[in-house]
Every structure is written in structure tokens, then in C-alpha cells.
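All remarks here apply to the structure that follows.
The complex is shown incomplete by one protein chain, all other protein chains being positioned as in the whole.
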Amino acid sequence: MDWITEILNVTWNFIVLFLNENIPLVVGSVKAVIIAVAIMSVVPALVWLERRLMGRFQVRLGPNRVGPFGLGQPMADTVKLLFKESIIQSSADKFLFHLAPAVVVITAIAAFAVIPFGEPFEVFGQTIEMWGANVNSGILFVFAISGMGIYGMVLAGLSSNNKYSLMGGLRSSAQMISYELTLGLSALSIILLTGSLSLVDMVRAQETYPFILVQPLAFLLFFIAGIAETNRAPFDLPEAEQELVAGFHTEYTGMKFAMFFMGEYINMVTMSALVTLLFLGGWNAYGLPVWPIVSFAVKVFFLLCVFIWLRSTFPRIRYDRLMTFGWKILLPLCLLNLMVTSTVKVIWFP
Amino acid sequence: MELLIFYPLAGFCVVLALGVVLNNSPVGSAISLIGMMLGLAGIFVLQQAHFLAILQIIIYAGAIMVLFMFVIMLLNLKEGDDTGWIARERNLLLSVLTGLLAVGILYKISGILFTAEMDTPAILPDSFGTVATIGETLFTDFVLPFEVASILLLAAMVGAVVLAKTKLD
Partner (left out) sequence: MLEDSVPLSHYLMLSATLFVIGIVGVLIRRNVIVVFMSIEIMLNAVNISLIAFDNYMNLSNGQIFSFMVICVAAAEVSVGLAIIIAVHRNKPTVNLDEFNLLKW
């Protein structure tokens, strides 16, 4: 048995040597795993929160049977979805049908790679940064990845071979292209103020005051466009039940159906995190004695509650109104805001 | 390391480009083209052109291809009703000629290319390919083309609206 221990020893030495020489690689991988797992495990909690809050908003109880306060409900739902039969219609395009939910979830998680959570700190002589990657054009990366997320819905609509799905896919692509403009243009005024595309720099520029104080209009536009981008009520036209059954995911069952929802909730978290970073000062606590990451999490949590609050308050708007609102009201307001911001910046703060 | 990334990526792009041309369903072609554009964005990153890579994803893969998908959905094109091949009996000669032409072009170009002398990239400053550098060049040396491009886009926008509208009033 000597040769086995020999091989194990050599392997172990190699692993230790490799890890010692590639500490950044190890740290990066661990961070990636932690971020991905954390994001995915936020989803069930968010579903529970949404159902409980919606219940309260509509003067009913919400789920309260499984466990204390209905906390076991997400678990029960997951088990149910896992054991459901996965039905694929014979007329569907099999490959694209399987690809669509994967695209939705992958793009949703990938966008989180550049979202920073706090200042770097030191452990065992290693500087641990609280972000996956500090790309020098982080915000563009988020927009690019969330732009790719459209394909999940488009492919689901195309491959299902179902009129309602097709309509849902059409609607989602038109809606997301239209509102992406507003999203980008309102973020542009923040880019003008900080002079950088890196999300970390944007947070550092807000150390004295959050940008919502100087850019209230941009904040409003960004948040509205963000709701439309994540396909949340009152802009959830791609999945309007009364008109389209369930929109692009009509034909999906079981876990593939759940993956669309996972994508939607992760996008909601990403959007809240982006609004926090751009307008609410990120992890800056402005004198309150809390950890940066707690400050960040509280702001994101508050925005998520606002998302749910809006959903239970406003009725769904009509489709043509949605397009008119996007192109004829939000976009001109964005351009106006951008013009005023750049003029003020050039004249008073050159 | 660059070699290790470049060749798989280049192969990926070429295979997907062939997929665009040879696929029978327009949806399949569009998916291949999206994949190819993402691969090209990877190649741009390899060449340190980070801003162009992101533009490639946002504009090409994120907007132009969505437009293609949108039209494919609008016209409701499916696999069966696509007869878009030239290579039928009466056009056999033509397709052979096309193939010969393609091979000829590739042969001619490759003959010129392998005499190219530059084997190593220039020593690049850190600012190469960033938004700041490109913006500076764009708004100093290339202001006129930039403005012309904006007018072109405006004209295209108006043109698209006029063409796609069912009835003008």
C-alpha cells in the first residue's frame, strides 16, 4: 500500500503548491461560489416575503400553514416543483425549449459578478474585495448582460409553438428594448457626475451625500425603467394572465417554470442593488454606526419591499399605453435631465 | 495563454458562422449569430479592446439581434416553409461556381496574409481600449464622422418608422 500513500502525498504537495501560488485564483473562485449560492438562496426568502407582504397589503393572511409564519412554504413549493412532471409538447423545438430557462437564470446570476457590496478588508495578509470583479466599465457590463436576458423570454416564446407564448415573447422583447434606453440614459447622468463607469467609483463619489438628492428625476426614471426591465407589475405585460394565459412561460412546467421565476427575482435583486449603488449611496451609512454591508443590505431590502408594494398597489397598464409612456414621456424626460445635468456640470463645475 | 484562448474561440466563431449560413430555420441562424457575436466579443477582450467588446454585446447581440428575433417572430417563420437555398437542379452550376469563388478568395487572401510581418503586439499602455481613450479620440480627431453617424442613425430611425407603418396620415 506504499505506492498509494506515495501518490496521495505527491498529489497533496502539488495541490498545496498550486494553491499557494494561485491565491487570487482561489479567493476569486470562493467568492464566485459564495455570491452565486447567496443569490440563489435569496430567491425562496424573497418569494416568501412577497407572498406575506402581498397578503398584508390585500388585507388577508398570506401563507401561514407550513411552519411558523409560513416560513416553510418556499421549501414546500420547491419540493412540489421538483416532483412535478416535466411536460414538453411534441410540437415544441426541444433544444431551444430547454435553452430558454437556462439563459434567463445564467444572465441573471452573471450580472451580479460586478456588483460591489462594501469596501475591501484584510484577512491573513490578503486583501479581500467585496465584489466579484471590478471591471472598469462595470455598469456597461450589467447593461450588456441584462440585455442578453431578453433572449430567454424570446426563445421561450418562439420555441413553445403557442400563440400566447409568441405574443408574450414579442411583448417582452419590445418592452425591454424600449425601457433599456431609459435605463441607460438615466444612469448616464450619474456617470456624468462621477466621471467613471466603475460601480465602486460611483459609490466612493457619494461619500458625502447620496446622488438621489441631486438627481431625483434620474432616480425616478431609473426605478420605473428598472421595474419595466424586470417585467414586474404594473409593467408585467409579457405575462398578463387575463390576455395571454401566462405569456412566454405558458407551456413550461415543474423546475423549468421555476427557473423563469428565479430569473425574475434575481433580476429584481440586481435592479435594487443597482439603484442602491447609483442613487442611494451604496454601502455609505452617513454617520450611522453600522457595517457597510449591513447598510447596503438594508437599502436593497427596502427597495425590494417597494417593488412588492408597487405590485400590490397599481393595476396593470394597457400595452399601447406602456409603449407610449416609455417613448413619449420617459425618454424625453431622460434627455431633458441629461441636458440640464451636463449644462450645469459644464458651467458651474468644470 | 493567449494562444490557448484564441484558437478555441476562433474555431467557435467559425463553426457558428457556418451555422448561420447552413441552418435550415431562421431561428437557428439567429441563435448561431448571437453566439458568434459573443465569441467575437471574447476575441475583442483578448485584444484589449474592452469597450468595443462591451459595445459588441450591447449593440450587436443585445439590440440588433433582438430586432432580428422580433421580425422572425412577427413574420412567424418556421423550419418547414424555408426554401431559401440556391442549390437546386437548375442552379447547380451556379453553386459550384460560388464554392470555387469562395475557395479562390480565401486562397488569395491567405497568400497575402502570411507574408505579414507583425508577430507580436505593440507594448500597449494601460489606457488602451478604455472608454476614456476612445472617447478622447472620438471627440477630437473624429468629431465630424461622429456627427455624421448620429445624423445617419436619425435618418434610419425616421426611415424605419415610415416604412413599417401600415398607413401614413
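Lettered A and B in written order, each chain numbered from 1.
Note that a residue touches a chain if its C-beta (ideal position, glycine included) is under 8 Å from a C-beta of that chain, and two chains touch if they have at least 3 such contacts.
In this text, all values refer to a predicted model and were calculated from it rather than measured experimentally.
Novice: Thinking of the complex as a whole, which visible chains are touched by the chain that is not shown?
Specialist: Even though it is not drawn, that chain still touches B.
Novice: If the hidden chain were put back, which residues of chain B would touch it?
Specialist: The list for chain B reads 1-4, 6, 10, 13-14, 17-18, 20-21, 23, 26, 29-30, 33, 36-37, 40, 43-44, 47-49, 51-52, 55-56, 59-60, 63-64, 67-68, 71-72, 74-75, 77, 82-87, 95, 98-99, 101-102, 105-106, 109-110, 113-114, 116, 118-125, 128-129, 133-134, 137-138, 141-142, 145, 149, 152-153, 155-157, 159-161, 163-164, 166.
Rule of thumb we're sticking to: only the chains that are shown with their structure count from here on.
Novice: Which whole number of Å gives the spacing of the CA centres of chain A and chain B?
Specialist: 29
Novice: Which residues, counting only chain B, touch chain A once they are in their complex?
Specialist: 27, 31, 34, 50-51, 54, 57-58, 61-63, 66-67, 69-70, 72-74, 76, 130-131
Novice: Can you check the complex and tell me which residues of chain A touch chain B?
Specialist: 93, 96, 135-137, 140-141, 143-145, 147-148, 150-151, 154-155, 157-159, 166, 169-170, 173-174, 176-177, 180, 197
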